[in-house]
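This report concerns only the one structure given below.
Complex shown without one protein chain; remaining protein chains in place.
Up next, chain A:
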Amino acid sequence: MPDRPLFLERASFHRRRLGDAARVLPVLATLLLLLPVWWVPRSVSYAGGAVWFFALWAGLIVAIWALHRALLRAEAATVRASEAAAAQVAPRDGLAGRRPSGEAERGPDAL
């Protein structure tokens, strides 16, 4: 197992935080979906409920779309950054031409 870095540069850090957002989103969606029905079942059972649920749904679709787009961009930025770092390191030190592997980048623990 590769040793994980303790701190990350900007691009990777940004991507990790977006990853955190992707983890929070389902929890948030579940709460918004279930809590109104537990609290005020009568208000969300009819026309008002239709508006609320479809609006929530549309919001979730947009949120997933935006999140995925941002994550893909952040991933591309991370790849670029690590390539740039590798290009910087490689000429100076022949031994350090290794590029960080994707698996190591995916490691969830580093902050």
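FYI, a contact is a pair of C-beta atoms (placed from the backbone, for glycine too) under 8 Å apart; a residue touches a chain by one contact, two chains touch by 3 or more; residues count from 1.
Keep this in mind: contacts and distances are computed from a predicted model.
Q: Write down which listed name, "Anti-sigma-E factor ChrR", "Acyl-CoA dehydrogenase", "histidine kinase" or "sn-glycerol-3-phosphate transport system permease protein UgpE", is the UniProt protein name of the chain that is not shown.
A: Record says "histidine kinase".
Q: Of the residues in chain A, which ones touch the absent chain?
A: 1, 19, 22-23, 25-26, 29-30, 33-34, 37-38, 41-42, 44-47, 49-51, 53-54, 57-58, 60-65, 67-68, 71-72, 95, 103
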